[in-house]
Every structure is written in structure tokens, then in C-alpha cells.
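Just below is one structure, and these are the notes that go with it.
All protein chains of the complex are present and in place, except for one that has been dropped.
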């Protein structure tokens, strides 16, 4: 049954996202939703809440970063290899306002050995660019979804 | 009275921090406290809560970033010139765990025209380095605390 | 005659590149060639010389960076607005070797007010990724090619 899963990169990406989301209190607590996942890609969405505003009454950079970081995490773990962030950078282009629905699209740029580079674009509901994020990932040991026993004898 | 304030960089930094903190729902909502401020510097502290944990049961990078970003904001606004973040980068060194008390120390490295560079170091309660953050700031128009009328004539 | 130029973004990009290249001793001295330019884009090429090798006998990061930085410069000046680099980052993926022909492709990701973000990909002659570069640009006053007098036909 799970054979399908491990032979189908798209199904595997979806299953990884579901498993990660269920365990990730931070991503859920910030009201993020998964819009789409694919191998090496993830799109997440978050609405800017009143408690996310800084003293300029715009979205605190930490929450924009958190949205990008989660999209990055779902993208870089989508191939079922446990992967963590090594470092990230963000460039702010326009402020997020209360009530804005921000979409983060993460796309794999490079996957080379244990290192990956992912770019994440943040746009608001009008399509305006809010921020650009780049994350560098590092593959560690382990899987998101345990693979079936290799020796699962062949009938 | 406020004369003192505008002639004393340390008092001005403290007053800016107080005014910013009062208006910053995000920083307060994440449980951050201001430990110290000085011209070009700020130290903030945050305890890692259960709702800040990701699927690895470690502090989601977005919350570490948010703490660093707030320390950066308090440091770069400490001279009473309204200043915003242009871009930031973070390198993760060790995970934050539930209950950890993370301290962020932000220090001005460069202030040149309208551009500043600030480094923020994150350490846990045992002094272990958790992350290094670098923020680039951009001075805009405005002040944190309105200066007294220039024409206050000297009676 | 130059009317054509200022009405045709592709011709203008080519003319800007030609003018910049003629004045840029560094880019020429490193043996870089312009392969292609377009509005917001530039492709440059450089062969790794013996005098570019570091102690590991691989291309010194400074020369890979220089190639990416030049491609970035030609891309961000391709619309005939004088533009300078504010900051850049590079991630190294694989070493360059003596004799390698490295191609840098720079593409505009964002152009918003006076700020732009450009990504540059470096590949060797076998198509292997050597490095990823991101540059942030800042528009200043001036033009690469002086526009014809607004009051053109005075005669």
C-alpha cells in the first residue's frame, strides 16, 4: 500500500507535508495553511493578525520570516529526507498590514549532496511582493515517514 | 524636563525603547522583555514556549528570528531616528528547546548615512550560542519621541 | 537615430552593456566576455586562469564572486539607470578548476522603486552549478547613455 507512496514523488511530498504539519505547533499556531506541495516545492499562506503587528502597525518581520521559513521547511523535507535550515536571509520589499493574506512560494534552486538552496517569494492578496527569502538547507539522518522494511519479503 | 532626555543619549535610548515596546503588540505577545538598552545597543530576552515548537520539537526558526529582529529594531531606533529593516540574515548554530530562556544582544557595527549594520547574538541560559543574526537598517523620516519645539525660547 | 535606442529596451540594454564594458578595466582584465544582455538580464563568461587559483589549486572565491558581480552589474544597469550594488551574498556549491569556462547568468527578480534584487547562477562548461549569488541593487542619479536632449529638434 505504502509502496505507492514511496514510488510516487508527488504523493510522498503530500504525505511528508501532512506528517510535518500535524507535529508543528508553531506553523499551526500562526494560522498557516498549506496551499500546495510538490517535490522541492511548497506554497503556504498566513493571514496577518493584530497580535503580529509591530510599533509601525505593520507585520513584525519575525512573522513574515516565520511564514517563509515554514514554506522552506516543507519544500526541503518534501523528498522524505530529514533536512534542517543552516542559514537564511530575507529582504523586505513592502510592509504587511493587518488582515493581509500573505502567500509564500518556496522553490528548490539547488540540491547538491547534503546542501540545498531554496528561494521563497512572499506576496500579498493583490500580488504585490512583500519579501524575498533564501534558505540554505542541510540534510541530516532520518526520514519524515519511515520507509517500509527493505526486507519486506516479496509476495 | 525633556531637555535632559534629548541631551542624554542613554536616557533617550531608554525612552525610545519604552515608547516602542508600548506600541509593539508582536514583541509583547511573544513574551519578550527588554533587559537593557544603550545608544546603538539592545538586549532582549524570550522564553521558548510550547506553541513555538516545530515538528522537530525545537524552537521554530521564525521565533528565534523574531527575537533577534526585535533586538535589532530596538538597537537601531535607540537614537530616536525612525529606522526600518532593509534585510536580515541568520545562521543557526544550535536548537532552542522548550523552556529555554534565549537572550539576544544587538550591537551597532556601522552607522553611515542612512544605512546601519547591526549584529545580534543569541545565547541560551547556559551561554551556548544559538544563532547569529545580521540586520541592515535604513533610516526613514520621523522620530520615535517627538523632539520639543525648536523655538521653545529660553525662559 | 538614437531615438530607436531609447524606444527599444533590447537595443538600449545592448548599448548600455557596450558602454559599460568599454569603461570597465576590471571586467576586461579578468577576461570576461559578454555573451548576452536583455532588459534586467546579462550572461557573462570567464575562463579560470592559473593566476586565479588559491592554495587548494581551485579558483579563489574572489574571482567567482567578481564574475557574478559583473553579470549583476550589467543586468541591473541594462535599463539605462545608473545603479550600484548595496550588498551581495554567494553560496559556493563546487570548485572551479584551472581552464574551466564559467558562465554567469544574472536575472532580475524584483525591481521596486530604487531597489532591485538579482540572482546569478554560475555553471561550468559541463553545466554543473558552481555557485549561487544574490545581489541587491540601489538606483542612483545618472544614466549609462545620456538621453538625447528632450528639446531635440530645435532647428
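For reference, chains read A, B and C in written order, and residue numbers begin at 1 within each chain.
We adopt the following convention: a residue touches a chain if its C-beta (ideal position, glycine included) is under 8 Å from a C-beta of that chain, and two chains touch if they have at least 3 such contacts.
Please read these numbers as outputs of a predicted model, since none were measured by experiment.
Colleague: Using the definition of touch stated at the top, determine which of C:67, C:105 or C:120 touches the missing chain.
Modeller: Of the candidates C:67, C:105 or C:120, C:67 is in touch with the missing chain.
Colleague: Just to verify: which one of B:54, B:70 or B:89 makes contact with the chain not shown?
Modeller: B:89
Colleague: Given the contact definition stated above, which residue among C:37, C:52 or C:75 touches the chain not shown here?
Modeller: Of the listed residues, the one touching the omitted chain is C:52.
Colleague: To test your reading of the contact rule: which positions on subunit A touch the chain that is missing from view?
Modeller: The list for subunit A reads 87, 89, 136.
Colleague: Which residue numbers on subunit C touch the omitted chain?
Modeller: Subunit C touches the missing chain through residues 19-21, 23-27, 29-30, 50-57, 59-63, 65-67, 69-70, 73, 84-92.
Colleague: Need a quick check: the contact residues on subunit B for the chain that isn't drawn.
Modeller: Interface with the chain not displayed, on the subunit B side: 89, 91, 93-94, 109-110, 112, 115, 117, 119, 129, 132, 134, 136.
By definition in this document, only the chains that are shown with their structure count from here on.
Colleague: If you fit subunit A onto subunit B using only Cα atoms, how far does it have to rotate, to the nearest 5°?
Modeller: When the C-alpha atoms are superposed, subunit A turns by 180 degrees onto subunit B.
Colleague: What whole-number Å value describes the gap between the mean CA coordinates of subunit A and subunit C?
Modeller: Centre-to-centre distance between subunit A and subunit C: 31 Å.
Colleague: So how far apart, in whole Å, are subunit B and subunit C when each is placed at the average of its C-alpha atoms?
Modeller: Between these chains, centre-to-centre, one finds 36 Å.
Colleague: Residues touching two or more other chains, restricted to subunit A: which are they?
Modeller: Touching at least two other chains: 89, 91.
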